[in-house]
Structure formats: structure tokens, C-alpha cells
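Take a look at this one; I'll ask things after.
Removed: one protein chain of the complex. Kept in place: all other protein chains.
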Amino acid sequence: MTTSAASAQQAAVRERPSTGLWRDAWGRLLKNRLAILGLFLVITLIFLGVFGPLLAPYPYSQQDLKAVLAGGHGPLPPGSPGHILGTDQLGRDLLSRLLDGARISVSVAFVVQVVIILIGVPIGALAGWFGGRTDNFLMRFTDIIYAFPDLLFIILLSVAFRETVFGQALDGLLLVFVAIGITSWVTVARLVRGQMLALKETEFVEAARAIGVSDRKIVTRHLLPNGMGPIIVAITLGIPAAILAEATLAYIGIGVQPPRASWGSLIAEGQKFIRSEPHLVTFPAIAIALALIGFTFLGDGLRDALDPKLKGKQ
Amino acid sequence: MISYLARRILWIIPVLFAVSIITFFLMHAVPGGPWDAEKRLPANVQARLNAQYGLDKPLYEQYIQWAGGFVTGDLGPSYRSRDRRVNDIIGDGIAVTFQLGIMAFALSVVVGIPLGIFAALGHNRWPDYLSTSISIIGIATPSFVLAILLIVVFSIGLGWFPTGGWKGPQYWVLPTVALAGFPIAVIARYTRASMLEVTRKDYIRTAQSKGIGGRAVVSRHMIRNALIPVVTILGPTLAFLVTGSFIIETIFSVPGIGRFYVSAISQRDYSLLMAMTILYAFTVAFLNVVVDVLYAYIDPRIRYS
Partner (left out) sequence: MSGADDTMTEPDAPSIIEVSPDDARRVQTPTEPRAESGHKADKLLTVRNLSTHFFTPDGVVQAVDDVSFELGYGETLGLVGESGCGKSVTALSIARLVPNPPGRIVAGEVIFDGIDVLKMNDDEMRHLRGKEIGFIFQDPLTSLNPTLTIGYQIAESIRQHMGLSSAAAKDRVAELLGKVGIPRAKDRLNDYPHQFSGGMRQRVMIAIALACDPKLILADEPTTALDVTIQAQILELIERLSDEFHTAVLMITHDLGIAAGMCDRVNVMYAGRIVETATVDELFERPRMPYAWGLLDSLPRLDDVRGDRLRTIEGLPPLLIQPPDACRFEPRCRFARDICREDEPELTQRGDSHYARCWATQPDGWIP
């Protein structure tokens, strides 16, 4: 073997490549097939949610009564001319309404999480950082919120403020988002608090303090980035719960106002026709299922990818 | 341990107190009154009714009046069914709601945990795929969708079970399954994940190094350790069952108290609403204490001081 070939081969006996935490995690995530599926579903949902109304063949509230009457007074089945997925009994195109539902679900997913972050992170951070009486007080406060049966509380809030300006905003959606967010921030707050407690005692915080870095800087520059992992996972896994809550509320008629088409309200409207025109229920149900599956798989994948215990294991 | 228990249970009281205050004021923030749903009543009749029920008093006075009654066990008059007291309404339905909840919980645990163990032991083979598929269906299907599905297939389609009511055991099946679907999936996934984690633990290797056989390793060493984290999600599971039951009760016309919740809000039945909210909150809080005690019982490292 020539020396150059030998050196090349020797170079192949390379040292272990070192990567950062996020690169490692991203690599692990990409190897997880279910997570890729989840990511794909999530991206599709977001795309449809954002661009849906532009892609929809009809406005979601437009009624095509002529076609309905021509077809025999009931909802039109899938495959009808001009309506790929059929219509409801008022002639409104199901595909277009599903896309509106996608928009609603995407909004739920993200706005609720923003509310959760805005409330939960500061409370958790404060409780964890200051400890002592602040911690005690804040944790007692979370106990009370946590004790509220959440769905019931959301309904109460939604109905209570339904007639107000706030309640009418975004066709009733803003109220729902905020209500869901108010009942769901406790988990994130506890997580942030836990991370803060754990990291507060570590040596690099001592070192930063010794150099004279201010408390606020320590929290924002050092602690939060390191503790982000479980929080990201919790937020991702909290999205299915929010979507589910909104769908359930819509089903019983709370939250989004007609004629907007949350998937939950589509199911409520369509269940009368379940035996003759099941497409009115099955398509929204499938949509909900795909959204829930997508975020759950993605959340699982993120959790596995960011798990520090797996780092460096063969 | 006893003092910890006592403290936890006593702590429920101020929490319920806070819950009742928040609910009371939120409730009265809803515009309108209990008489709106009826045929338009003349103003003086409304005023007389308001006075009779004390609704013309300032809010804090009304709250005190309610709280006083509550503490002595009097839950107040129902505003929608004016000849009945809330105590009676709840008394009628609570056993049914309770029964549905217990059955759903039992089903969740009895199916969910073994399903998760089964999946973990057959990791990456067919038991895993089967169990994971069932779990996926469970988490992807909201309870009301599952309920509709079950009715269409098993009730209307196959005629095995009735669509609604609560007149005998065959009426129990569909509502229980619809309610338990989601918890089964969550518990199974959690158990599976926990078992897989336990499999990687060093003490399993130690057990194997002692020459302990496979089956004994699983039952003696794995299951108990794997169930510890699973106990922590029983609390939220119970909370879900408590709050989610009202949808199932509505869909299946189950004569419990859950079906009154939404109508209590829309009809402004203040006393009923207060009673139900406190009841639910208490149930969830109490069950959480029970779960924590169970947790300490299973894990010898936890000893509450």
C-alpha cells in the first residue's frame, strides 16, 4: 500500500466530530421517521392555514343554493361538479370550509401558545429565580388555576364575555384563544420554574455572578437558552390539546361564530346527515386527526432529539 | 405522611374558596339573567323575582349569602327549575356521573397499562405497531368524534347497543368507551415509553447478571419502576374524565349532572353552576391528592415529611 493511500486510510480513522447541541438534535430528529411525518403534516397544515383562503375555490360562506336544489335538497356528495369534496345542505363548498377550519386551527395552535408563553414563562422564571416567598405565592396561585376544571372554565369565560367587543373580535376566536391560554399555562410555568431552580445552582451561574454579570443577563443569556429544550417540547405537545379544546368548544357551539367553519362546528352541523352524507363528518374528523397526529409526532420527535441523556450514546 | 396528607387536604379549602369567588363573579359578568329564556316576563314580575331570589342585592352580599348556604349544605334554589333545589338536582344525577367516570377510569387503566407494557416488550415488532396504532387513533380522535363513530357503527349500524339513556348495562358500554378512548391512548403511550426507559437502566443489567430469567426480570424489576412515572399522569387523566364527561353525557343522553353544565350557563342558573363548578374542582383536587399518595406508596424514595 502506498504511503499516500495509507495516510488517506489512516485519516479515515478520524477523531470523533464534535457538534453543538442543536445540530446534534436536528440530526437525531431527521432520523426519526415519525417525526418527519409529523413535521410534514405540520408544515402542510401551516401552509394551508396561511394560504388556504387564497387557494379555496369559493369563499367559505358562499352558498350555492341552485346546485343544492338541483341535486335534491340535501348536501351534495363529493365529486359533484365544482365541489370536489361536496357541500353542506346550504350549498357551501366543503373544501373551502375545511380550509377555513385549517386557518382557525393554525391560529389556535400558535396564538394559544403565545398566550401561554407570555403568562407562563415570566411567572415560572420569577418563581424559580427568586424562590422563597415569591415562589410560594406564585405556586399557590398556579394551584388555584390548576384546580379549575379547564374546559368548564373556558366555557364560562367564553360565554361570559361573548357579547363584549373583545368577545366579538376575530369572529369570537380571540376570546377562545385567550380562554384556552389562561387555563393552560400552568404546565409551562412549572417547567420554567423547574429549569430555573436546577440551573440556578450550577457552577456557570456562579461563575457569571463572580464576574459581575447582572441577574437579568444571567437569566436571559445563560439560563433560558439552556433550559429551552423541555419547554419547546411542552409547547409543541400542548398544541394538540389546544386544537382539541377549540374543536370541542366549537362542537357545542361555543367560540367561533357561524358562518366560520371550525372543524368542530363542521362536525356539529354535519352529524345530522351522518347516515346519508357522511362526508360532512368524516372529512373534518380526518382533518382534526391529521393535525393532532402531526403535532404529537413532531413533539415526540423533538423530545427524543433534545433528550440530553441520549447525547453521545452510540 | 399523615401531616402531609392533612395539609394537602386542608389546602383544598382555600383553593375551592378562590375558585368559588372567581366563578361567582365571572358568572355574574355574563349579561342577562335567569329569566331571559322564558316568555317575555313583564318588568315588575322580573323585579319581584329578582327580589325574591336576592338578585337585586350587591354582588358581594349575594356571594356571602350563597357561601353561607353552601357551608351549611344548602346549595340554593335552581333558577331554571324553580320548584327544585340544587341539592335535589345534583343528588339525582351525581351517582350516574360518578359511575360513568369510574368505569371510564377503570377501563383506561385496565386497557391502557397492559397495552403499553405489551408494546414495550414487543418493541419494534408487531405488538408495538399494533399498540402504537391504537394509541394514535386514540389521541387523534376527539371524544365527540369517537362517540359519533361508535353510535354510527355499533348502535345504528350493528344495533348492538342503544344510542342513549342509562337503563341498564348495555347502555353503559358506548359512553364508557367514548370517554375512555383518549385516556387509554395517553396511558398506553406513557407506559410504553416508561417501560422502554426502564429497559435501558443499569439495574436491569445487574438483574440479568445475577442470572435472573427474563420473565422474572420483567415482572419483579421492570413493571413497578415503569409504573411510577405513569402514576403522575393519572391525575390529569382523572381531571380529563371529570371535565370531559359532560360532552359524553350530552351526546348519549346520560342522566348525570354533566349535561346540565352548558345549559346552566346559558340559562344563568347561578346556583346550579356554582355547585357544579365547586363539585368538579373538589373532585379534581381530591383525586390529585389520592394520586400523590399512591405515588409515594409505590416509590420508596419519596417520603413526604
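Here are some notes:
Note that the chains take the letters A and B in the order they are written out, and that residue 1 is the start of every chain.
Basically, a residue touches a chain if its C-beta (ideal position, glycine included) is under 8 Å from a C-beta of that chain, and two chains touch if they have at least 3 such contacts.
Since the structure is predicted, the reported quantities are computational estimates derived from the model, not experimental observations.
Interface note for the absent chain: among B:225, B:271 or B:288, the touching residue is B:225. Although one chain is not drawn, the whole complex shows that of B:130, B:196, B:231 or B:278 it is B:196 that touches it. One chain is missing from the display, and on chain B it is touched by residues 120-121, 123-124, 196, 199-203, 205-215, 217-218, 220-222, 224-225, 228, 298-301.
To be clear about the criterion, only the chains that are shown with their structure count from here on.
Rounded to whole angstrom, the centroid-to-centroid distance between chain A and chain B, based on C-alpha atoms, equals 23 Å. Here chain A touches chain B in the complex through residues 143-144, 147-152, 155-157, 159-163, 240, 244, 247-248, 251-252, 254, 264, 267, 271, 274-275, 278, 281, 285, 288-290, 292-293, 296, going by the rule given at the top.
Of all residues in chain B, those touching chain A in their complex are 11-12, 15-16, 18-19, 22-23, 26-27, 29-31, 136, 139-145, 148-149, 152, 156, 239, 242-244, 246-247, 250, 261-262, 265-266, 273, 276-277, 280-281, 284-285.
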